[in-house]
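Taken from a larger complex, these chains appear in their original positions, while the remainder are omitted.
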């Protein structure tokens, strides 16, 4: 191959099935085919990647739509150029055998979260959909130990659980979860996993190639989930485990078939939601942080 | 009064980090009397004293001893008075500690530190520190008293006075005292032993006549002093 | 007066660094910007600082106490030392996220678990330094005590411990300096308040200046605690001459 263009992508979190398209594209040489030499870097802190991209320390970062909109409101020079999961994964989860049967049952109880910056907004909306407010519950930061906190009954529910992961995690630990999807309970739908780049230096040509490779990878892995899993599970250390295997099944259908797609309405609606919930003062113009590259 | 025990060393080996200080050493220190040890620097006087005090590995003291080391070993965080009462503090008997107060004060007054009861040791001169250590040793009130150059940092007059004090307070006790001053040995010692050689051997018992403390101007003592110095020189 | 000059100098250095390295504010905001946030959000910051400050002080107090007790225990008993010393060393290698669930299980989400976590970070320099100090007593003193028929307990408490106070002071200084991070780490365990929590949250929301304002307050707390500890530590060892300032 001739000179490959180096591309550095910061993941939002450790490699997991959410990153299937990236990993498969890399493994099947789809990036190479586009002339890209892609490096995937996993951080332990999901908040750092967007900043590092804004500071020019990587070409792309994976992040979440609410995060992007908050960062944009804070003036970070970021633009969304693509999407990997075009629907919320976030959910509110309780143990099935607990006293909590409906959201209203959370009144006076503890809900755990892992700091993402927007848990109050999401949870607040969900509680209000059931006639409660944030004041009716106690919020506890349990960090990444969502399932542990839930199973050890230290909290009655957790927000920020990914429907494709935490439920499986519970199941593996012989517990069953009751789940409330955020978009069904007062939270507008949003893109869970988006691809960000730096506004000033975003390279449309390269991004186009990247997105093309991702689209091709997604198409292939959706068509050949078993073969794709066999390949994916060999990508990194310790990927081949029960949780990832179960999550893989649940994740593949959620992956966005068209990574270049952009639903602007979704962003304006969600921006209004964030303003209403007091997380941002003012919605920044959509064009300042959204870019559709076809 | 309890009669003070004799001390005896039987076929002892004193070895420090491979350096043989004494080999197959046998030595008697009569009970209730003061024995002065003389010897060239480095011959092993301190080592012998530590052996008697049970401070060397594998040794145990013959009974409760008061040990005054070559260094004063005052604790810098305790006042002079508390340093003198240290033994009583350490043994932790509240009554004894309480009773030791007046005794310690009296001793400090006698060694000339009556006005420095509350001073910290760092504010004392070398000789004052030594006097405090002496008071501490005497305050222990033990039947066996081992002293390593107890008057080394004192001027001639203070030394003379404190020799008297020690002779008075230590009467009837078993005392082993290392000194570098032959005249001091002659003033205070019922018996005098000169250590010499490597490994050292103790010389014969020298026992000046008369009660201690003797008058240093006594011609017998002066004659003996010359003999001691001669033996030190040839033995060393 | 002088500390103020130093502080201003350091702030100037920070501003300069931001300038020279052309750091964007979302990576390292300049102090001028942090100052604005400090003023605007002072109520919030004060409230969180009170929380974290309380954790720091409690953690430090607990850490000093626990550290001193353990060091004395180790010096007193070879048995304890053999079993517990490796445990104490190993305790320093354990990241919060591994013990957080355990702590929460035992101590709940209240302040107790945070203080416990902070104390876990803080106590080690104290144990280590003091135990080191307890092992280095002048042998002359120990021999003197032996001839005085002192019990091991009396020797430990009346000779070895006072003699080791400079080492304890040294450990207490380190402990005071790590107390802030101890408290912040503690806030990883189910906190909903405190400067550490505020920092995490504002970083997640891209409010870097607010995060650094919180960090600034945390540093002030840390410095104040250090200076106070240093003063007290010196007073603990009045007999020891100290060179320099």
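Chains: A, B and C, in written order; residue numbering restarts at 1 for each.
Basically, contacts are C-beta pairs under 8 Å (C-beta built on N, C-alpha and C of every residue); 3 or more make two chains touch, one makes a residue touch a chain.
Fair warning: this is a prediction, and the values are worked out from it, not measured in the lab.
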Copies per chain type across the entire complex: A x1, B x2, C x2
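By definition in this document, only the chains that are shown with their structure count from here on.
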Touch-based graph of the chains, sorted into line, ring, star, complete or other: line
Label of the chain whose CA centroid is most distant from the centroid of subunit A: B
Distance between the centres, which are taken as Cα means, of subunit B and subunit A, whole angstrom: 83
Separation of subunit A from subunit C, taking each centre as the mean of its C-alpha atoms, in whole Å: 37
Centroid spacing, where centroids are CA-atom means, of subunit B and subunit C in whole angstrom: 49
Per-residue overlap in subunit C, given as positions that touch at least 2 other chains: none
Touching two or more other chains - residue numbers and ranges from subunit A: none
Complex contact set, residues of subunit C against subunit A: 23-27, 97, 100-101, 104-105, 108-109, 187-192, 197, 200-201, 203-208
Residue numbers on subunit A that touch subunit C, as the complex places them: 46-47, 50-51, 54-55, 67, 70-71, 73-76, 110, 112, 115-118, 138-145, 148-149, 152, 154, 279
Contacting residues of subunit C [partner subunit B, same complex]: 138, 140-141, 143-151, 154-155, 158-159, 162-163, 165, 239-240
